[in-house]
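Pasting in a structure now, in structure tokens, and then I'll have a few things to ask.
Here the complex is missing a single protein chain, while all its other protein chains stay put.
Note that the chains take the letters A, B and C in the order they are written out, and that residue 1 is the start of every chain.
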Amino acid sequence: MNGAGIIKGMIETARNFVGSYHDKARLTTVQYPEEKLPPVENARTIPFLVFDGDEAMAGLRCTACQICEKECPPQCIYIIKDPVKKPDYVGKMQIQPKVFDIDISVCMSCGICVEVCPFDAIKMDQVFELSTKDRFGALLLDKTQLAKPNDYFVKLHKTEASEIDVRRDDEKRKAEAAAAAKAAAPKPPAAPGGAK
Amino acid sequence: MEALEQLKARVEAAVPGAQAEIVPNGSPANQPSLSLDCGHARTVAEFLRDDPDLRFDYASNVTGVDWPEKTIKEKIKVKKLVSGVEKEVEEVCERKTPAYLEAVYHLYSMARKHGPLILRLRTENRSDKVTLPSLTPVWRSCEFQEREIFDLYGIIFEGHTDLRRILMWPEFTDHPMRKDYVEPDDYEYEPTPHDDVLTRARQHYPGGTPA
Amino acid sequence: MIAPSATLELGESGEPQLLEVSLGPQHPSTHGVFRMDVSLDGETVVKLKPVFGYLHRNHEKIAEKCSYLGSIPYTDRLDYICSLTNNWAYAMTVEKLAGLGVPERAEYIRVILSELTRLINHSALAGFLLQDMGALGTPLMYAFREREKILDLFESLTGARMMCNYMRFGGCRCDLPPGWIEQTKNLVANFPKFLDEFESLLTGNEILRARTEGVGVLTPQLAVNAGVTGPMLRATGVNYDIRKVDQYGVYGRFKFRVPLGERGDVFDRYMIRILEMRESLKILEQALRDIPAGPIIDPKAKLRNLRPKAGEAYGRIEGPKGELGFYLISDGGPNPYRYRIRPPSLINLTILEDMCLGRTIADAVVILGSVDIVLGEVDR
Partner (left out) sequence: MSGLHQILVWIGEITGIIVVFGSCFALTTIAERKILGRMQNRFGPNRVGPWGLLQPLADGLKMITKEDIVPFSADKTLHFLAPLVLTVPIWLAFAVLPFGRNMSAIDLDAGILFFFAIGSASELAVFMAGWSSQNKYSLVGAMRAIAQMISYEVPLVLSTVPVLMLAGSLSLNDIVAAQGTHTYLGLACWNVFTPWGLAGFLLFLIAATAESNRSPFDLPEGESEIIAGFLTEYSGFKYALFFLGEYLGLFAMTGMAVTLFLGGWHAPFSWLEWVPSWLWFGVKFGALIFLFIWVRATLPRLRLDQLLNFSWRFLVPLCLINLLVAAVWFWTRGWNSVPALLIRWLLGAAFIVLPWHWLGQALRGPLPPPRKYTYAE
């Protein structure tokens, strides 16, 4: 039969046409501004800086070690160290960044900075509405625009965030225990006179 | 596929006058290669393709590599009179390695399904004598890859059917993949200039980068 | 095939009057910025010279300045439809170069992800091929509907739909989220329904058969000599599939077959890709069934400043478009001395002119569509 293949094809499109009115699988368009896809936990767009507590600049976890600046493939992170040190969550004095810029027009959201950061200071955000009118200034996010609280990070990546928080809490507890032990035992070493 | 040594012997037996030497490969992937002299390269290639039990009928990959001149500091034992006494002494001397451009061919056999045989063809030097015999008449798959090496490295393949630039535009003169290639200074303003971009930014905007 | 008019109308100055058309970088069916300088006698192609370089970013020079880890996100941008197979080829070559082992679970995840990428690529290709033939987007939209489901799986695992950046040297970046395997299982379960729907829409279609049978025929000898690899080569009947030849990763454990074509024309290439999708589904079922638990990255694999010993390595995989190879030369430093990619799309284009001579413009466009090129990989 000459036309059989064509007719089979027509029936297929007809089935799809009729199906699109009742079968959910046959109409998969999500009307973007009104309906939005459910957020995916592992999704990543551009990085942001995590800070503990409520005050942004004081609570920044970043210690300006510049590992992420070296490792970033498109070189879009720019850090200047600030000589003034501040104590971090364990009480150790750490450097903090005076300038921490990310040029999000260059950043390709690969997430390598997150993997190489030893202080869990930089994490991947999930906001994708980043368009601005200005080509240069607005796409250069500085420290204050990048900083976001830790519970925002917990809301975004639940599993990863909870593991990090657990690890940081028991490190803090160990540090406090060590500090308390050190505070409680200054007298005995003084007595034997520097017996190392 | 038998070991590279037997293969070298077979090649030298089959093609009189061909000098092939084995280039060792340090990485755990242990893929040593066979360096051929330019004169007999094409006859050796035809032999490798047509030999009944070798049958390397598929040139998978052709790569250009640039080995510029390097000075290596080597500690070599040298007998020297040191305060009148003959003594072995460690001495550091510079040795300049020969500079050349290289084309590396990875050959496979689709008929026999055996693994990579790696051929290396080296030019005399990096400046004027940069011609190599083209293997496109033997394997048609080298056509575009040799054109790319000509375009990015500057090795001239004589005997190639249609040697033109493949990736860069015809009027481009330099060869960008060479180690001593200097990028043109087409500087565009970048909001986060740091290290080399910063230096170029200062050259272009002595008064400080524009807002 | 239209016989070219025997006597070309000769212009005043004696040379034949040909219509020099450049099917330019901006053309609806060149799959990206790819140009063909075509000279036409009426509708018949007399000369066809491909021109590349419009998307050339010199990825290899960037890689020579980047660390080994820093190049992985760039490999996503090579063949931007199948980023995970690019990652795997690069990661495997670096593992060969540095001698790193890969745990079992990571090998299984790699096989699963690369077979899912093969499904994406082949279904998208069939859609684009029909788009070149004039079917206004219907097959393409069916293919994209299935592709979206797979991209959602990639997003929930690697974080991005197309730029996955997921493989590391010695394994993978993060483990499968809970429920991922079940979602993949039921995707694999009802993928054949899409394939049957696709075949019933297209394979029997007389117009499709008339437009593709006997068009762009490729002989096995020319295919092997011209280094054509992948479904295009198997459509001519040559049995060469790197998953079977090298048995890299854990492909040796899976039972699957390799479809071979008969005549090597555009219809065979289309059918081979459809049959290969069915074989990939078999691999996926077996891999998803017996994926072991365990670490997903080799504990002693270093993420940063990996400095492999001086030496070189050539690693290759069976990418959806053909043999995708990476050739790395290391001089002991943190970044590779030479970083070379064997682009299957570029090398499969070597014989485009041989297939298109004597055929019409409409056939040249369809033959180019069946070669399945992506310009990110052609121009690098």
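Points worth noting:
The rule is simple: a residue touches a chain if its C-beta (ideal position, glycine included) is under 8 Å from a C-beta of that chain, and two chains touch if they have at least 3 such contacts.
Since the model is a prediction, treat every value here as computed from it, not as a measurement.
The undisplayed chain touches these shown chains across the complete complex, A, C. When the full complex is taken into account, the listed residue touching the unshown chain is C:145, out of C:59, C:105, C:118 or C:145. Interface note for the absent chain: among C:78, C:208 or C:228, the touching residue is C:208. Interface note: of C:117, C:131, C:225 or C:370, the residue touching the hidden chain in the full complex is C:131. The residue touching the chain not shown here, chosen from C:191, C:267, C:326 or C:339, is C:267.
Where chain C meets the chain that is not shown, the touching residues are 2, 19-21, 27-29, 40, 42-43, 130-138, 141-142, 145, 201, 205-208, 210-211, 213, 237, 239, 241, 244, 257-263, 267-268, 271-272, 275, 360-363, 365. The set of chain A residues touching the chain not shown comprises 2, 6, 9-10, 12-14, 16-17, 20-21, 26-29, 31.
Here is the rule we use: only the chains that are shown with their structure count from here on.
Note: centroid distance chain A to chain C, computed from Cα atoms, is 33 Å. Per-chain CA centroids place chain A at a distance of 42 Å from chain B. Between the CA-based centres of chain B and chain C the separation comes to 27 Å, rounded to the whole angstrom. The set of chain B residues that touch two or more partner chains is empty. Chain A makes touch with chain C in their complex at residues 2-6, 8-9, 11-13, 16, 28, 40-44, 67, 71-73, 108-112, 115-116, 124, 159. By the touch rule above, chain B contacts chain C in their complex via residues 25-29, 31, 57-61, 63, 65-66, 104, 106, 110, 113, 115-116, 118, 139-145, 152, 165-169, 176-177. On the side of chain C, the complex with chain B involves touching residues 52-53, 56, 58, 60-61, 96-99, 222, 224-229, 238, 240, 245-246, 308-316, 323, 325, 327, 329-330, 338, 340, 342, 346-347, 349-351, 379-380.
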